[in-house]
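To start, the structure itself, in structure tokens.
Note that one protein chain is taken out, while the other chains of the complex remain in position.
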Amino acid sequence: MDLNETSDESAFRAEARAWLEANVPTSPLPSFDTEEGFALHRVWEKKLYEGRWSAVSWPVEYGGRNADYIKWLIFEEEYYRAGAPGRVNQNGIFLLGPTIMEVGTEEQKAKFLPSMASSEIVWGQAWSEPNAGSDLAGIRSKATRDGDDWILNGQKIWASRAVWADWCFGIFRTDPTADRHRGLTFILCPLDLPGITVRPIAQLDGDTGFAEIFFDDVRVPVANTLGEENKGWNVAMATAGFERGVSLRSPARFSEAVNRLIHLWRTYADPTDTALSDAVTDVWMQAEGYRLHTYQTVTGMLEGRPIGAEASLNKIFWSEMDVRIHEIALQILGPEAERMEGPFERWVDGFLFSLSGPIYAGTNEIQRNIIADRVLQLPKGM
Amino acid sequence: MDLNETSDESAFRAEARAWLEANVPTSPLPSFDTEEGFALHRVWEKKLYEGRWSAVSWPVEYGGRNADYIKWLIFEEEYYRAGAPGRVNQNGIFLLGPTIMEVGTEEQKAKFLPSMASSEIVWGQAWSEPNAGSDLAGIRSKATRDGDDWILNGQKIWASRAVWADWCFGIFRTDPTADRHRGLTFILCPLDLPGITVRPIAQLDGDTGFAEIFFDDVRVPVANTLGEENKGWNVAMATAGFERGVSLRSPARFSEAVNRLIHLWRTYADPTDTALSDAVTDVWMQAEGYRLHTYQTVTGMLEGRPIGAEASLNKIFWSEMDVRIHEIALQILGPEAERMEGPFERWVDGFLFSLSGPIYAGTNEIQRNIIADRVLQLPKGM
Amino acid sequence: MKFSFTDDQRLFAKGLRDLLANECTPAHVREAWESHTGHIPQLWTRLSEMGVLSMLVPESAGGMGGTLIDAILLFQELGRAGVPGPVLEHMAVAAPALANTSWGPSLVDGSQIATLWVDNSPYVAHAQVANLVLRNEAVITGFSTSDAHGIDGGRQLFTISGGTETSASAEVFGLPASDVMALSSAAYLIGASERMIEVAAEYARQREQFGKPIGSFQAVKHLMSDALLKVEFAKAPTYRAAWSASTGAATAVRDISMAKALASEAAYRASRSTMQVHGGIGYTWEADLQLWMKKSWALMRAYGDATFHRRRVGASVLSK
Partner (left out) sequence: MKFSFTDDQRLFAKGLRDLLANECTPAHVREAWESHTGHIPQLWTRLSEMGVLSMLVPESAGGMGGTLIDAILLFQELGRAGVPGPVLEHMAVAAPALANTSWGPSLVDGSQIATLWVDNSPYVAHAQVANLVLRNEAVITGFSTSDAHGIDGGRQLFTISGGTETSASAEVFGLPASDVMALSSAAYLIGASERMIEVAAEYARQREQFGKPIGSFQAVKHLMSDALLKVEFAKAPTYRAAWSASTGAATAVRDISMAKALASEAAYRASRSTMQVHGGIGYTWEADLQLWMKKSWALMRAYGDATFHRRRVGASVLSK
């Protein structure tokens, strides 16, 4: 155990910090869930790519720096520290990208990864369906083989970024006789094809971070299949595991939020009110605990101990912590917490967004089942 | 709505207070879960009976005062205020007694109620079995008809007070072909009969408040059946409803505990520590809320609105409140909270006892199911 | 000792519930949100006709002459329906406080609309649709408003400036406006919580996952039961606070604070649990749940949040 950075790690941190200080936009970009904001975030991603900072953990040949997980965490710390923009292509770079590297063909890697790293192609995610939310195995959207093409039909929902994205990835039922997790295939699909209708879904804050996607005889080449046909569930679960495990919410995000909370507390709160200072201390400990836990996890991954169902613990932990951070901030803000716009809107908006955390990427109820069944070995009960 | 006492109620309160002040033992009795303490508590109950205070809500003919529920609550308030002993015959007076009055024959009433009110007969409760805890319908102990007798066989567990009690009441399977809730009969049984073995169960604190009761060809008259044969479930559920609803834990118990907590806080705590004063205020509000809620419930009962599945709300509320009250007390006590004996042992003992609250009389998990199914009308899921 | 409502009180509340079921559906509330007025004029007229707006105004001033006990179930019904606009401010404070002023008649018949400006906030809710703003010791008229973008479209938030002040009292039954608002908000929040729970229970009965209604899963059952628990145990304290306020009890302020603290926390819990039960749908603009959630998030902080009121209770019960 050595929790000091190596000189190599420190140099990496310094390089990232210097680049970010020189390049991060001085005023915040508009939300990437607006047309204008989406475009501006794409420009930012392009700049990141040009500095080779858009996908630091990727191989150099695809635009990355071959950074190990520790360095990835260091980069994330510097990124949040610099107050840099949200990652509009997170679905691609952090979710789909690693999956393509694991199961994609060389041709797919060459085709999709560089344009992903540069955000020339921004990816939307298309997994859930109206009747397949927590129960992803209930998927009904179909892909029917026609020569060298798939014909896609059905409806997806909760497709994040899909309103403005270029492509999407999702799973489709390819063997109608197979049940639940079987007979599904992971398919990549441009969003501008004939037969595709994207209907934005307005969130609680009015923004459209999600969409429904309707597929009506949409034709894509079979070459767009990722991984084996009818094995899409396994491909998707590999992605979901990585998402829940580490990359979906890097610790730096919460450390940064807690730092802002402490600043808010110092500025506006009564320092003698122990109920409040205890609450702030608690979330500081949570964010710090999550950071340490993640360093421990990735050290384990580097030493060959893969992350398993424990990923579900992370999902519950960060999502509940995020809600709590924002609850405390809103309590400190008092009457200001009632305003959607104004000097503190980031906190109010962040509160609303935090409420989606215990729901998306598998509700926390599902995660608790997974922990009980796979980690604690309790009997299945569904 | 009139939350002032009537002059009649105030007079009743004054009379109770005066009698209790004159009669409550000046030093606490030993635990009624010891042989000596049990005997002394029986003596106390006798004295209560002689003052006609042992069962105030019962009809005058059986030793009560025909007090309505409001007066019963007033009596309880005065009883706890006076620091009077625990009720060793609670199983009888508050649980079985009302059930006998509802479904018993005149002969049973005459036979059982006066000796119950005077605690000449102290009652143990014998419902649960090793494989029928939360799932009471899983009862296997049998009563087999033999002429005018039942022959009892089987095993009961968690029989409270049964170590020293005189009689017990329980449900037994009388129709072996019937399933689950059907074919059960409610039977009253002396504990000194041949074939009965009572094995005390030591609790966390070492006391034996519970026992296992083994029935080995125990013969009791069929006249000891309470309510209809094979309808014991309904009889038991009527009792359980009353237990969970109002009488098991009267509000005064918690108001009194919170008053002691506030005294502890005033004596030992840092008054500027808002985290702690908030916690104490919270449980004060809980106890006060429970008191108000109970007054509302019993007013409703007096006006003909019977208590239903809402009783489950009460059970969850008081049991969680009781744990919380004791958690806060132990936090204030610091190192003293590690001692089972000493000046603060009532708090430590009370903490241990409070932990049984969310478990007995139907675990809080079961109560939550009941609320969801019967109050919120959610679909059954077990 | 009698802790219950009269048949008349119950019937009046039932009448209001029936009215709101028709005149204040989620579609009506959405319309009020989306019009950026946060107000339903036609409903306002009906509330006036029914005597809701003037419930606390003395009969001598043309009102219903009711007490806060008479009104408390009405506040709760208003919350159940998520009634938008300054109905609490007008009904619970402005109309009774100004009943015997020249504004009285127009407030009793609802032809003028009043709202409040309480001390602990820089904002005035509903100012844009209000003809007058009642502040501590003054009525303000002819002010101009600037949108402060409140989270609840049914409780639009403004800063105001300019206007003319006329001295007036904002006391009702001897209590300051903020306390009467805390009490009425507590009841409103209870109604809103009950509705969120009903809406989520209905969703849980319909929505299937893993081949069953999600309401059959224990996790959902327990989320819902715990939410209900907090709401049910906030009710009696709220009704008691109405009684204390009506009878001038020495504990009135403490009892109001207890009600507001418990109701605020119950409403927040209900909003969290029912949103979780809804899943992704609960996070959308389309789902009606937001109508009560956002109202809860606004009112739980307005007129003193749970911490403020808990501390007032603590100051009362811990001292000595």
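Per-chain residue numbering starts at 1, and chain names A, B and C are given in the order in which the chains are listed.
Note that a residue touches a chain if its C-beta (ideal position, glycine included) is under 8 Å from a C-beta of that chain, and two chains touch if they have at least 3 such contacts.
Just so it is clear, the structure is predicted and the values come from calculations on it, not from any experiment.
Among C:T45, C:Q218 or C:T284, the one in contact with the hidden chain is C:Q218.
Where chain C meets the omitted chain, the residues involved are 217-219, 222. Within the entire complex, the positions of chain A that touch the omitted partner chain are 1-6, 9, 70, 262, 265-266, 271, 274, 277-278, 280-282, 284-286, 288-290, 292-293, 295-296, 299-300, 303, 310, 313, 316-317, 365, 367-369, 371-373, 375-381. Contacts to the hidden chain, counted on chain B, fall at residues 128, 131, 133-135, 138, 157-158, 201-204, 206, 210, 275, 323, 330-331, 334-335, 337-342, 348, 355-356, 358-360, 363-365, 368-369, 382.
We take it that only the chains that are shown with their structure count from here on.
Among the other chains, A has the CA centre that is most remote from the centre of chain B.
The highest number of C-beta contact pairs joins the chains B-C.
With centres taken as mean C-alpha coordinates, the chain found closest to the middle of all protein C-alpha atoms is C. Between chain B and chain C, the centres computed from C-alpha atoms are 39 Å apart.
Per-chain CA centroids place chain A at a distance of 53 Å from chain B. Touching of two or more other chains is recorded for residues 275 of chain A.
Across the assembly, chain C contributes 217, 220, 307 as residues in contact with two or more other chains.
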